[in-house]
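What you see is the complex with one protein chain gone and the rest in place.
A and B label the chains in the order they appear, each numbered from 1.
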Amino acid sequence: MSHIHIDITDLSFSYEEGSRLLDGLTVSFHEHDAVGIIGANGAGKSTFLKLIVGLETAQAGSIRIEEIPVEKKTLPKIREKIGYVFQDSETQLFMTTVREDVAFAPRNYSLPEDEVARRVDRALDLVHITHLADKPVHKLSGGEKKLASIATILSMTPDILLMDEPSIALDPRNRKNLISILNEFDHLKLIASHDLDFIWDTCNRVVLMDQGKIVADGPAEEILRDEALLTAHGLELPLSLTRRV
Amino acid sequence: MSRISNAARSMAKLDELARQDTWLNRIHPLSKLLVTLLYLILAVSWKPRQLTGILGMALYPFLLFEIGGLSFKGALYRLRIVLPVVCLVGILNPFFDREPVLTVFGVTLSGGVLTMLSLMVKGILTVLASYLLIATTPVESVCGALSMLHVPGILVTEFLLICRYVSVLLNEADRMTQAYALRAPGQKGIARIAWGSMIGQLLLRSMDRAGALYQSMCMRGFQGEKPCFSMKRLRASDLVYLVIWSVVLILLRVFPVLELVGRLFV
Partner (left out) sequence: MHMADALIMPAAAGVMFAASGAAAAYSVYKVRQEHAPEKIPVMGVMGAFVFAAQMINFTIPGTGSSGHLCGGLLLSAVLGPYAGFLTMIGVLLVQCLFFADGGLLALGCNIWNMAFYGCFVGALLIWKGIMQNGASKKKITLASILGCVITLQMGAFSVCIETYLSGVSELPFGAFIGAMQPIHLAIGLVEGLITAAVLCFIYEVRPELLWGIGWGSMPQSRFSLGKTLGILAAAAAAVGGLLSLFASALPDGLEWAMERVAGTSELAASGSAYQAARSIQDTTAFLPDYALPGSESAAGTTVSGLVGALITAAVCIVIALAFHFFRNRKAGSGKQIAG
């Protein structure tokens, strides 16, 4: 198996002329990285993730995933490798039951029905929601929906996991549950969030973004403890660290 | 309780029923769909005056409700929409058609009374029959059956998504009208000035949601029309169900069964 990595060079993106949402990003991610993409609202975190999977198209720069450039004709191949968990579980889960939803991707990739069933069971098991398999989606709680969304992605057995604000609207218990599940997934993962406590618990590397630029990139230990840096870019120290200090 | 939350609730209730694990729920959706359609065609095909024939058709819903353990209460609740309309259409029949047709126990029934009664019985039976289908078959199974009947993938996937998002949008509409009502006490509905923005906002949000939904589907290999829900194979027992009911229903339609029973006594 080839070495999993993402290489991004000089990436720029804007919705309309003049206002640059992302401005000349250059960064690489490697196999066992657990990267927290942090930044205040509007820093360009979500757009950055969407560019990586080709949901938006950059005006300049290049993205390569395992040496494959992200462009229109490579998208199906790239999207097989990358799982993307959206912020809103309600749009992520569009089938009627959890099992059907988790089976959606494997079925779309034309796997035989017994393999689909195996993948579904495994994905549900990974996020510990086997008991919810036949529950209709509209009856799940917010936390259950988030876990189910992750299962729908894990059933694709992705090499890379991207998550957009995963901790939003989770109660403490579900949050803890989600943290331990994410820590079990040891491939490359990128988590965009301004919930720094969550990043502290799940990531070993942090990329700090502000106004479309990367302003810091380094070990989570360093950046998340740097109060001056964080406040300068509209963030605050993780609560767990303030208490400890 | 508001109309909106009422609708959401009754849909959720049906969904819950359909997901129970009973033998009727386990029958293949295609068999149930075909039997339902055949039943509807046969029940409706009785001519207006053939009241006893129509009454005979009651056997199917009655038996299945009993065996399937479904309550008539939920089904009868649905009649509140159908019965008034049907009655309205039939209520004048006794005035227009006064020809005496039959005297039973000293009461003379005119053609109009017979046609009115048979229309109502038809109304009740057809509603019961469709209820039997949807109360024992979850949405995705209905979709599977439609696919097997070669209904185009666009329509089936769209139907599935409508069913999935009806509850989401009903909740949204409910919140919006509640927020409106809190700021406009004493109003019965939405005032004219807010008509456009109210529904318009809901529409824009729905379009945005659809956009996000498409992205999420693309990320999981969606390529357009391909059906992506489970389609069970027909088992022998499903075929038996289909064949037995078809035969029974056709017999009920061809032979005046009730009359034969009655003749033993009269």
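The criterion applied here is as follows: a contact is a pair of C-beta atoms (placed from the backbone, for glycine too) under 8 Å apart; a residue touches a chain by one contact, two chains touch by 3 or more.
This structure is a prediction, so every number in the text was calculated from the model and none was measured.
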Check: shown chains touched by the absent chain are B
One chain isn't shown here. Among B:51, B:70, B:219 or B:242, which residue touches it? B:51
Contact with the hidden chain (one of B:148, B:198, B:231 or B:248): B:198
Of B:166, B:231 or B:248, which residue touches the hidden chain? B:166
Interface residues of chain B (partner: the chain not displayed): 3-4, 7, 10-11, 14, 36-37, 40-53, 55-56, 59, 62, 66-67, 78-79, 81-82, 85-86, 89-90, 92-93, 95-97, 101-104, 109, 111-112, 114-115, 119-120, 122-123, 126-127, 130-131, 133-134, 142, 152, 154-155, 157-166, 168-170, 172-173, 176-177, 187-192, 195-200, 202-204, 206-207, 209-211, 213-214, 217, 222-225, 253-263, 265-266
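Note that only the chains that are shown with their structure count from here on.
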Between chain A and chain B, what's the gap in Å when you average each chain's C-alpha atoms? 42
Within the complex, which stretch of chain B touches chain A? 12, 15, 19, 138-140, 160-161, 163-165, 167-168, 209, 212-213, 215-223, 226, 228-230
In their complex, what parts of chain A are in touch with chain B? 50, 53, 55, 76, 79-80, 82-84, 86, 88, 90-92, 94-97, 100, 103-105, 107-109, 113, 134, 136-139, 152-153, 156
